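Removed: one protein chain of the complex. Kept in place: all other protein chains.
Entry: chain A
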Amino acid sequence: MDKSPEQPTRKPPRFFGIHARPGKAFSIVLAILPFAVLLIVYLTASEIRHRENEADKLLPKISQMTAAVQHMAFEKNRRTGTYLMLNDTLASMKRLLIGTGLAAATALLLGLNIGLFPGINAALNPFITFIAMIPPLSVLPILFISFGVDEAAKIVLIFLGIFPLITRDIRLAVHKLPHEQLTKAATLGASQFQLAYRIILPQVMPRLIEAVRLSLGSAWLFLIAAEAIAASSGLGYRIFLVRRYLAMDVILPYVLWITFLGFVMDWLLRHIMRCFYPWYAANGGHK
């Protein structure tokens, strides 16, 4: 494009290059595109397979999936007298929330004290680093043996799986606070206890929420792994149970449902962050 006088500035490209400005509407189109492609590819493949074999189970039709959801979610199970999908969801969410909550609380206390007090750091930091190195799934058999196959083992697995990382994150956040703050707090008469729990702790809370957001993916992984191996309810349990009958019409909606639950939790945490910690983003935190 030549630079004629009537065209003093060139419009930035809409898509290509680092200067691209896609604009709001076009961004939405772009965001939908991969989903649409995936859907079309699926529908086409499903159609082809069903044309070849009417009883195909691998790529069920949309109608088959809605029928399965109808059956799992909105009809009482004849054997148990409960709504299976609701039951599975409640069981999984309970484990996930308790495990993640315990991990977050523990990590907050540990990370805060390790980060602030050099003595505690010397005593505990190498240990936490060691724990963080253990692949959590490798201790799952130990957990089943020691805690039984009920709730405890699954919760402990989630806890062990995510608390070391959050602890280290909180510790780093404490380290990153300017040293001036500690001096300033002391000149305002803060005891060490007040420093830790009234000045430092509120400042690392948003960092805790961020770390939990990032850890939720792992938490789901550990939950589903534990449920797959030994459980009598739960989303992971169901998926691995119906796998034996190749019930893709149940598995696929369940996967979408789990994804949706994860999305909602992430969205909630992000909003808690925005409402309660408005100062955080302005001081170098992530949005």
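Following the convention adopted for this analysis, a contact is a pair of C-beta atoms (placed from the backbone, for glycine too) under 8 Å apart; a residue touches a chain by one contact, two chains touch by 3 or more; residues count from 1.
Definition applied: contacts and distances are computed from a predicted model.
Asker: Would you kindly match the missing chain to its UniProt protein name, picking from "Competence protein", "NitT/TauT family transport system ATP-binding protein", "Rubredoxin" or "Isoquinoline 1-oxidoreductase beta subunit"?
Answerer: Its UniProt record gives the name "NitT/TauT family transport system ATP-binding protein".
Asker: In the whole complex, not just what's shown, which of A:57, A:175 or A:198 touches the removed chain?
Answerer: Considering all chains, including the one not shown, the answer is A:198.
Asker: Quick one: which of A:183, A:232 or A:259 touches the chain that's been left out?
Answerer: The one listed residue touching the chain not shown is A:183.
Asker: I need the residue numbers on chain A that touch the omitted chain, in ascending order.
Answerer: 178, 180-181, 183-191, 194, 198-199, 202-203, 277-280, 282-283
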